[in-house]
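Heads up, one of the protein chains got dropped from this complex, but the rest are sitting where they should.
Labels for the chains are A, B and C, by order of writing; each one numbers its residues from 1.
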Amino acid sequence: MNSVVPNNKSVARSQASFDLKTWGPFIALMALALLGVLINPAFLGLDNLSNMLTRSAFIGIIAIGATFVITAGGLDLSVGSMAAFIAGVMIILMNSLVEQFGPGLTTILLGIGASLLLGLCAGFINGMVTTKGKIEAFIVTLGTMGIYRSLVTYLADGGTLSLDWGVRDIYRPVYYGSLVGIPIPVLVFLLVAVVGYILLNHTRFGRYCFAIGSNEKVAEYSAIHVDRIKTMTYMLQGVCVALATIIYVPRLGSASGATGVLWELEAIAAVIIGGTVLKGGHGRIWGTVVGAIMLTMIGNILNLTDAISNYLNGTVQGIIIIVAVYLQRASWRKSAP
Amino acid sequence: MNSVVPNNKSVARSQASFDLKTWGPFIALMALALLGVLINPAFLGLDNLSNMLTRSAFIGIIAIGATFVITAGGLDLSVGSMAAFIAGVMIILMNSLVEQFGPGLTTILLGIGASLLLGLCAGFINGMVTTKGKIEAFIVTLGTMGIYRSLVTYLADGGTLSLDWGVRDIYRPVYYGSLVGIPIPVLVFLLVAVVGYILLNHTRFGRYCFAIGSNEKVAEYSAIHVDRIKTMTYMLQGVCVALATIIYVPRLGSASGATGVLWELEAIAAVIIGGTVLKGGHGRIWGTVVGAIMLTMIGNILNLTDAISNYLNGTVQGIIIIVAVYLQRASWRKSAP
Amino acid sequence: MSTQDQPLLSARRICRSFGPNQVLFDIDLDLVPGEVHALLGENGAGKSTLVKILSGYLSATSGDIHLDGEARHYRGSGEAEADGVVMIHQELALAEQLSAEENIFLGRELRRGLFLDRKAMRERCREALAELETRVDPRARVKDLSTSDQQMVEIAKAITRDVRVLIMDEPTATLTEHEVEVLFALIARLRERGVAILYISHKLREIERIADRVTVLRDGRLIDSGPMAGRSKEALARLMVGREITDMYPERSALASDAEVVLEARNMVVPGAVKQASFTLRRGEVLGFGGVVGAGRTALIEALLGLRPRSAGEVLRNGQPVALRHLRDAVRQRIAYLTEDRKGKGLVLNMGLRPNLTLLNLRAYCRPLIDRRREEQAFHEAIERFDIRLRTEARTAAELSGGNQQKLLLAKVMTIDPEIVIINEPTRGIDVGTKHQIYHFVRELTEAGCSVILISSEMSELIGLSHRVAVMCAGVLTGVLEGEQINEHEIMQYASGIKGVGVDEQRRA
Partner (left out) sequence: AQDYTIGVSIPAATHGWTGGVNFHAEQAKERLEALHPEIAITISTASDPGGQANDLEDLVSQRNIDALVVLPFESGPLTDPVRRVKESGVFVTVVDRGLEQEGIEDLYVAGNNHEMGRVSGEYIRDQLDGEGDIVVLRGIPTVIDEERVQGFQEAIEGSDINILDMQHANWNRDDGFEVMQDFLARFERIDAVWAQDDDIALGVIEAVRQANREDELFIVGGAGMKDIIARVMEGDELIPVDVLYPPAMIATAMDLTVQHFVSNGPVVGEYILGSPLITQENAEQYYFPDSPF
């Protein structure tokens, strides 16, 4: 009688799977952490954990911006070289401001301001060319990726731009300092994540991103300024890149053509691992945060062991990423066959 | 009664725009060639043109495979490192076969066969993990990208794998030789393009790719084996990569971790420049061919002049890509407002 | 050929649940060759769910399906199709980026050797489209076709297969009267050939014309099933809704003779679609727009609202020229627009119901963050006001039944509290009961001083509701009919360009 295979669990699924969709990435993260501990107990060291989180802040902050862009159906390949470019300009600017203002707060604040402005403009350009020029985001940002990368190489004369040592000493705490025991980059990351979460899930802008990513036509017929919102996602991405750069520069105090290479791929990977859909219409900030931490963690775990030939790092990394995502997706699927 | 004739123009429109969509890439290519001639008449030299076309064959052949994958709504980031890996295995194999068979045709044919088989398998793996594992293609192929890249580094012990010089001398004509005045790689490229065109536009497989990329659900309802077709696109991509590798190896006679870096980006760019839609559902082989040639041409043109600092190559390249695509898309838009 | 009492396809005790909610309860259904079986029911009654089960798109929670007396367990629509059970979807199931021809043959392309036999397919496709008397170009991409043309492609897709059982889920919702006639002729031919036909529609007039047998569902239960003979439209409506429906069209609200003009369009030109159209709309008025599909009504209105580019024309709101460049400008002018394409342009199908409802006027629910409670409240009001039936906890708009989607869309449009409401085919896929409610709703609007523009291909709707009817033909606004002039014959004459201003002159120009 009951021969026909039914789908009758679907609503139960809808709730259970919703939970699992939310918690899936966290579960995968825990599994990964367990692996880390098994490989080397030093993994759980406070220093190591704090190092790892601090590191993940760059990619994490950039990936939060990317979550918006991707949710709204776009793509930004230029973030890595944009970061390098912003870092370069910021260093040049601060180095020259030192002469006027000395290595003080003014110099740093002006540098930070310029960085944010630059990020905003860079994002604006990406957004306008994509929307007004009606060119695929892939092409536009591939183009600007090359442009920024070569501009920073040009600015650095092929070498490295180094921040004035005086400024560096004052600026240093932005990366190395901590507040109530938490490293500042981690705080910034958390702050950006919270703001991003609110923006994506509790504001009009976020809602519009979802709508545009799902169906641009419907968005247009819902009186949404599609081009404007899309451009804004790129601008937000730019600001996120600028923020990441602001906490990146005090770390090593330098920028070169090699800065931020492949960050775009890492950022997009973090976003997708987190459960955001690459084709748009569905985005999750906490997923992205976990994705970013997961990527950093894989690198960290590999550095904690010499069991594997160095040459095979990439293999292990690749396998872990695929397995982690599989586990995570599987946990959704189990409840929804 | 039936005096209403409203719809007759829409047909005419659809044809006009279709033509421009087909010819748009060619127009952009012509514009680019004109730029080349203006910068340096040597651009038109027979040697130069033949060099350029020969070069574009690698990316071109890979991009033709990518056209299928992308049309069917997938993505393959692993092609570059897959090429490196295949090249590596092929070289190791041929070097060891030399001892048995000597540096003859047998060795080379066996190498070629192994290469094709490997490509097929690699594509199969990508396809199966994506479809059966239900993991995003982006993640899977990002993972395999790392895996292949590190495997080739491992095989080469961090260094370079070099083809036996005896074999190299025999194998050399595959890249440097020509038939009826046309370099062999160009012939292969053309052949792959023609086969690809027929496959995409004149067989069920191609049509299913369009359907799946356009709407997977509808394809499934139409009794299409979605997973199978998708896996087949990855396998086709693998074969294309193997073919590209087969004509690549005699050129440089070696493989290392640095082989094929960023080819995936170039291949995807060629596909998108050619007018294939990144989100799937629409693909054009000739567009891809033109896209691949265009990318090579930009590099070639940059070598024609000293006017621009080498550091700014990327800037010029980026601008040219964006402008070229803009021109091409603009030509569609004019006729279809 | 099987005999009359031998059912071709029969369903026994079909149950179906979505999660904890059961939407079908022990449904029995028999389809007999050469018979048109009509399936009726309110929006959300479970009709689409039932037919999807019959044709293999969904599986039943329990129950059996027999074909030719043999039990069948379809695991996919492909298997059902191989048995000759073919369905025309309510929710269009076409690959948008493929051409009409490619869609029609999707999954069973004709081949010559390894290659597609494009010529043969084009030939067959032309034949099928010709049989349906439509002008659809086989090479046109489905994305670029109007909804009615898409529906015709869907029908063509079905009839080019070897059908034994043809299931049609509201095929006429988006069709013009002419196309409906063509379809009926086709149905008649298929019936002659001994095809069993299951036909779902909310248009009782159609049921009356073609059905041999009817089955009525209400809330997922079988209410009645039997021969059509001896049943009236009214009786069917009562069975469906469970109550009597009288005065389908409410009395028109009285229109003050000095009612001021709230909206005026002058000399609107849309390239390729509309030539020099002007009209006015007064306070409290229902202005109907008639014409065959493709006459340019949608183009005219959408150009007015800034949704499409126009090459000339002026829009005045309360006598003041206004520049509407984006739909947002129109919303600011308190003009609401209900699109005719609810899936393509109306609702974000993979988004929740509440976000869909508030998307148009999200501002009103922000302070400054989105206030979920207010959204929830608005949603409950909308459910009440527009009678949206939620029998399951639908997470996304895609899970609503077709008619309920339409109601949600109407509710969405009304969130801006408009003064001018432009509704394009508002009752598409809506059951009689709700239609009745919507008509009364239109009247309430005009009572309250709002003005309504009603674009409709349903003649009776235009006639029943409008104070004036503007008729278009081939992009030309041929005339505005008033009072006694508003009748079927007159509208047809204007719609086909026989009567009315300047059709020929303008076309020649």
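Definition applied: contacts are C-beta pairs under 8 Å (C-beta built on N, C-alpha and C of every residue); 3 or more make two chains touch, one makes a residue touch a chain.
The shown structure was predicted, so the numbers you read here are calculated from the model rather than taken from an experiment.
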item: Shown chains touched by the chain that is not drawn here; value: A, B
item: Contact residue for the chain not shown (choose from A:42, A:109 or A:195); value: A:42
item: Candidates B:37, B:105, B:194 or B:258 - the one touching the absent chain; value: B:258
item: Residues from chain B at the interface with the omitted partner, ascending; value: 40, 42-43, 45, 47-48, 51, 55, 58, 153, 157-162, 165, 168, 172, 176, 248, 251-262, 299-300, 303-304, 306, 310-311, 313
item: Contacts of chain A with the absent chain, listed as residue ranges; value: 40, 42, 45, 47-48, 51, 55, 153, 156-160, 162, 176, 251-252, 254, 256-259, 261, 299-300, 303-304, 306, 310-311, 313
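Methods note: only the chains that are shown with their structure count from here on.
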item: Inter-chain centre distance, chain A versus chain B - centres from mean C-alpha coordinates, in Å; value: 29
item: In chain B, residues with contacts to at least two other chains; value: none
item: Per-residue overlap in chain C, given as positions that touch at least 2 other chains; value: none
item: Chain A contact footprint on chain B (complex, rising order); value: 75, 77, 129, 133-136, 138-140, 142-147, 149-151, 153-154, 157-158, 265, 268-269, 272-273, 278-279, 309, 311-315, 317-319, 321-322, 325-326, 329, 333
item: Residues of chain A touching chain C in the complex; value: 1-14, 198, 202-204, 207-208, 210-211, 214-215, 217-225, 281-282
item: Footprint of chain B on chain C - complex, ascending; value: 57, 76-78, 81-82, 93-98, 102, 106-109, 111, 114-116, 118, 135, 137, 139-141, 144, 271-272, 292, 294-296, 309, 473-475, 496-498
